[in-house]
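One structure is given below, encoded as structure tokens.
The complex appears here minus one protein chain, its other protein chains still in place.
Per-chain residue numbering starts at 1, and chain names A, B and C are given in the order in which the chains are listed.
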Amino acid sequence: MRFFTAKVVESQDLGGAYSWLCLEGCEALAAASPGQFAMLRGWPGHDPLLSRAFSVLSTGPGTAEFLIRRVGRGSGLLGAARPGDPIRVVGPLGRGFPVATPEVTELLVAGGCGLAPLYFAARRAQAEGRRVRLLYGARQSCELVLADVLRARGVELQTATEDGSAGERGLVTALLERELAASTAGLRVLACGPEPMLRATREVARRHGVPCFLSLESPMACGVGACLGCAIPARDRPFLYVCKDGPVFAAEEVWP
Amino acid sequence: MRFFTAKVVESQDLGGAYSWLCLEGCEALAAASPGQFAMLRGWPGHDPLLSRAFSVLSTGPGTAEFLIRRVGRGSGLLGAARPGDPIRVVGPLGRGFPVATPEVTELLVAGGCGLAPLYFAARRAQAEGRRVRLLYGARQSCELVLADVLRARGVELQTATEDGSAGERGLVTALLERELAASTAGLRVLACGPEPMLRATREVARRHGVPCFLSLESPMACGVGACLGCAIPARDRPFLYVCKDGPVFAAEEVWP
Amino acid sequence: MSAPRMEVHAFGLRFANPVLTASGTFGYGSELAGSCPLTALGGLVTKGISLAPRAGNPEPRICETAAGMLNSIGLANVGLRAFLEEKLPFLRDCGTRVLVNFFGETEDDYLRCAEGLSGHGPGIDGLELNISCPNVKAGGLEFGVVPEVAGRLCERVRGATDLPLVVKLTPNVTDVVALARACVQGGASGLSLINTLRGMAIDARTRRPRLARVFGGLSGPAIKPVALRLVHEVARARLGVPIIGIGGIMSGEDAAEFLLAGATLVQVGTASFVRPDAAARVAEELLGYCAAQQVSDVSELTGALA
Partner (left out) sequence: MSAPRMEVHAFGLRFANPVLTASGTFGYGSELAGSCPLTALGGLVTKGISLAPRAGNPEPRICETAAGMLNSIGLANVGLRAFLEEKLPFLRDCGTRVLVNFFGETEDDYLRCAEGLSGHGPGIDGLELNISCPNVKAGGLEFGVVPEVAGRLCERVRGATDLPLVVKLTPNVTDVVALARACVQGGASGLSLINTLRGMAIDARTRRPRLARVFGGLSGPAIKPVALRLVHEVARARLGVPIIGIGGIMSGEDAAEFLLAGATLVQVGTASFVRPDAAARVAEELLGYCAAQQVSDVSELTGALA
């Protein structure tokens, strides 16, 4: 974990309230693995006060990319950052997805802005020559950001939208159900997205006996284990902490 | 007085910690007279909280210009604003310099960022065909911002710097002393700058029996007479309020 | 769905909506009326009035803090007589409810001021009693910190006027509920909270306090969490009178939070300095919030914390 000031190189509005942010000066994030995150802050003054947590989307030489859904003040300001703007970064933070051996096939399940860590996981798997499939759901087609990029890069991708405006109509867990019904051999499910989707994913994976890992969110002040603010209820003790025990958890560890 | 959101058209770093800011969408400031000011705010969040007071430097069709000395957080943010940035404006506010009849010659005395209202006064006098002279002092030459612009526009200008790096070495009040010693006929002194300079200016003018008007500063919350925060000690009552009774005062009204 | 009903009834008065301006932040009503249409408000509260005019404290009187500001205006005001002669005429027909905030340095001051403000017909719909003032007789201790003292003051003032009497509480106490209860027992028609938090600021370069009087009152968004807590504590005590929630309200959502915490009305203070139309805007945003949340009557929100 390092603390440093990076600089915006490029920022794009991807539509559907998503922005793509590329920062330079992020050498310290080069070792980040999929599922790890960083705390970002890029505005003057003490309001908003706290940094915001964002999963690493990808890293390049000295650069790091983030996918930012503009939902409130902090993400709105970061999403509107312009080239040259300074961004304060703490990272890489947390425990990412488990390392995959060649015989494992990762089945990635993304809901909305949960795409970020799975995008990173997909690209990493490709780089390592492992087979990977991504199931990607959103409310409507304009929220299926970066789907084209992933397809263009050869990631096997199925999509679902709640309004049917792209891919199948329905929830991404329906895609998952079908995949697992077809075969579960060597599969491992990695998922990130809204809580109801993650609970449903866990349930489907459990039913099919497939190992499942979830990347969770919770309000965070520090991101580094110092404030104890990011507690979530756990199975074999009262709480786990998203920033240091997670954000990726084995599905059965959390939400008893 | 109006409240509206303007937009930065152009911003220039003038050196010496000064920025020049040109806003569009300022039709409501068209009627501003020299010495009047506006409250400006152009950053997200509640910190800094309050707007900052700046004298109108000049107005054009739909535009208004400001001279901003970057001394703290608010002025630093305004000085760093970029084209397209939204700025919230309340104005025009306060009582400006008294209207001059053709037979009056205004002798303008500016110290540092006190130039803004006097720049406006000089340009207004020129536009009205009145004779005007400006005495302009600063600590060093790089702080004599906009002096070239004024000269190029034909304003009679004398400068002084404390370190002698431009114009005469010394204080601007020395220039004033010399001017008034030469002649006081039809003269009226208008001054703006740091408090010690204004007190000295008042003293010189008083000694020579020349009417003198001072543009003052004080911390302000509202700028419109609602908070009673901008009190200054006055002669014939306990306090006057800079935002509504001023910022321009007859020299003998204030600081008993 | 038809437009949400924004009208609110409290202390026997009808307010067009729950949003008022706070004392000391909106002058005597006319100063900001140009930018903040009074008819868009539920009401306005005047600058605090005392029997005799007061010049106020030496300067500097204000300074900015993180998401807030300190003031030590020193309760500067034109005094009762000038208020009635010079300010009241404008308020008579200003298109919104008017509460007159007032205070004194002795119980007698308070009584005479309350009497003087009564019986003028339209223009003064109610009084707001500011008890966060140093009690000259009690050696400078505030009227508003000891329940017995505050309760007795309310009782006496209650006897001196027929107008609705809202008591404005200070947050600088250990137990606000005890104070609130004493005021209600003393006859308060309602409770306003909170007044400013006591604070100070220092200029590290000059080593001097940033306010001439050293201490001042903190207001603005910084204090909203403390204000919400105090409103909720008093609301939970169910004292049977309406609460006016005050402290750091900048938006319609902020106002809704105070209603949910238990307030019937709210006041917008420091926000009016940040933008002169703040109170009207809060009222408009609160309407928008109600519409979006399918709230058919804004008074449903009061105390409706889930």
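The working rule: a contact is a pair of C-beta atoms (placed from the backbone, for glycine too) under 8 Å apart; a residue touches a chain by one contact, two chains touch by 3 or more.
These figures come from a predicted structure and were not determined experimentally.
> Which shown chains does the chain we cannot see touch?
Visible chains that the missing one touches: A, B, C.
> Would you indicate which residue among A:M1, A:L14, A:C142 or A:A174 is in contact with the undisplayed chain?
Per the contact definition at the top, the residue touching the missing chain is A:M1.
> Which listed residue (C:A16, C:V78, C:A201 or C:A291) would be found touching the missing chain in the intact complex?
Counting the whole complex, the residue in contact with the absent chain is C:A201.
> Provide the residue numbers of chain A that touch the chain removed from this figure.
1-3, 41, 45-51, 88, 90, 218-222, 224-233, 237-239
> Since one chain has been left out of the picture, which residues of chain C touch it in the full complex?
Touch set of chain C with respect to the missing chain: 65-68, 70, 145, 172-174, 197-202, 204-209, 214-215, 218, 220-226, 228-229, 232, 248, 253, 256-257, 260-261, 289, 293, 304-306.
> With the missing chain put back, which residues of chain B would touch it? List them for me.
Residues touching the hidden chain, for chain B, are 45-47.
Note that in this section only the chains that are shown with their structure count from here on.
> Provide the labels of all chains in contact with chain B and in contact with chain C.
A
> Name the two chains that are joined by the greatest number of C-beta pairs in contact.
By number of C-beta pairs in contact, the leading chain pair is B-C.
> Could you pull out the chain whose C-alpha mean position is farthest off from that of chain C?
A
> State, to the nearest whole Å, the distance from the C-alpha centre of chain B to the C-alpha centre of chain C.
Centre-to-centre distance between chain B and chain C: 36 Å.
> Measure off the straight-line distance from the CA centroid of chain A to the CA centroid of chain B, and report it in whole Å.
Inter-chain centre distance comes to 53 Å.
> How many Å are there between the centre of chain A and the centre of chain C, using C-alpha atoms for each centre?
Measuring from centre to centre gives 47 Å for this pair.
> So which stretches of chain B touch two or more other chains?
45-48
> If a residue has to touch 2 or more other chains to count, which residues of chain C qualify?
66-67, 221
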